[in-house]
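Now for subunit A:
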Amino acid sequence: MAVLLDVKDLTKNFGGLAAVSDVNLHLDDNELVALIGPNGAGKTTLFNLMTGQTPPSEGSISLRTNEGMQVLNGKKPYHIADMGLARTFQNIRLFKELSVLDNVLISMTSKNKENFFGSLIRTPNFYKTEARLRKEALDLLEIFEMQDLADTLASNMPYGAQRRLEIIRALATKPKILFLDEPAAGMNPEETAALTATIRQIQKDFGITVLLIEHDMSLVMNVAERIYVLQYGKLLAEGTPKEIQSNQAVIDAYLGGGV
Partner candidate 1 sequence: MLQQLINGLSLGSIYALLALGYTMVYGIIKLINFAHGDVYMLGAFWGYYMINQFHVGFWTALIVSMIFCAIVGVVIEFLAYRPLRNSPRIVVLITAIGVSFLLENGMSYLFSSSPRDFPQAMQMVRYHFWGISISNIQILILVTSIVLMILLQLIIKRTRMGKAMRAVSVDPEAAKLIGINVNHTISFTFALGSALAGAAGVMIGLYYNSIDPLMGMTPGIKAFVAAVLGGIGLIPGAALGGFVIGIVETIVQALGFSAFRDAAVYAILIIILIIRPAGILGKVTREKV
Partner candidate 2 sequence: ANKAASEGNSASGNTITIGGNFELSGSAAAYGSAMQRGVKLAVNEINKNGGVKVDGKKMKLKLVTKDNKSDNSQAASIATNLTTQTKASAVIGPITSGAGLAALPNMTKAKVPLITPGGTQDSLTLQKNGKVQPYMFRSCFEDSFQGEALARYIYNNMNLNRVAILGDKSTDYAQGLIKAFKKEYKGKVVVTEYYQSGDKDFNTLLTKLKGKEFDALFVPGYYSEAGLIVRQAREMGITQPIVGADGFADPKLIKIAGKKNASNIYYTTHFDAKAPANDKVGKYLKLYKDTYGDDAGTFDALSYDAVYMIKQAIEDQDSTNSVKIAKGLAKLKNFEGVTGSITIDKDHNPQKPVIITKLENGVEAEATAVK
């Protein structure tokens, strides 16, 4: 299996604080990997670095494309997204005042570009494409059983539904890698269980790689094939769920006795 995303010696300093320091990790094709670590370990920051939201202080991130490995450093977030990296956010960031369907359709824009002047005059092609995109979007919503909510305003939906929509929206960009930042936060065990199943399903159905941050170990240990553990910005451990669960350093720093 070839490396899809390669992170080398990645460092991010905020003033004197090294939020991420010297991190090396890789994601392969079709993998489901988890990133865990104590609060403030730098997990979200690492996501931000990989998706271009935050420029790294040092190190490199590269993605395998048709033209070989390409360095992502310095690229704008939209460019990186276009290349196949999609994400959700720790604090939900939906397009609140738009419908659920529009939320999904917007994510399809970058893969279905439209000429500016073409958008002023409605060609038959316009209607054809619109119809096709609409269908694709509804199909995506169906995976999460949200097709009935298509016309609801995003902000009017319960919390759990909003989290699911964020995942669908990310999927709609047709990513190669999906980054999920605490997708189960605020969900009860039952909902978390349902989410676990869906994540596994989409990873298989779409044939994509998923990297997820999560503090809910019932989810992490159930879905992850590999786990990276971050502490104080540094990689503390890497391994299968089994290995991680029995890693004393991880237990001391993160898991505690409860799991």
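Quick note on selection: all candidates are chains of the complex that A comes from, given by their letters.
Operating definition for what follows: a residue touches a chain if its C-beta (ideal position, glycine included) is under 8 Å from a C-beta of that chain, and two chains touch if they have at least 3 such contacts; residues count from 1.
No experiment lies behind these values; they were computed from the predicted model shown.
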Self-check item: Candidate from this complex that touches subunit A, chosen among 1 or 2
Solution: 1
Quiz item: Inside the complex, what are the residues of subunit A that reach candidate 1?
Solution: 44, 48, 53, 89-91, 93
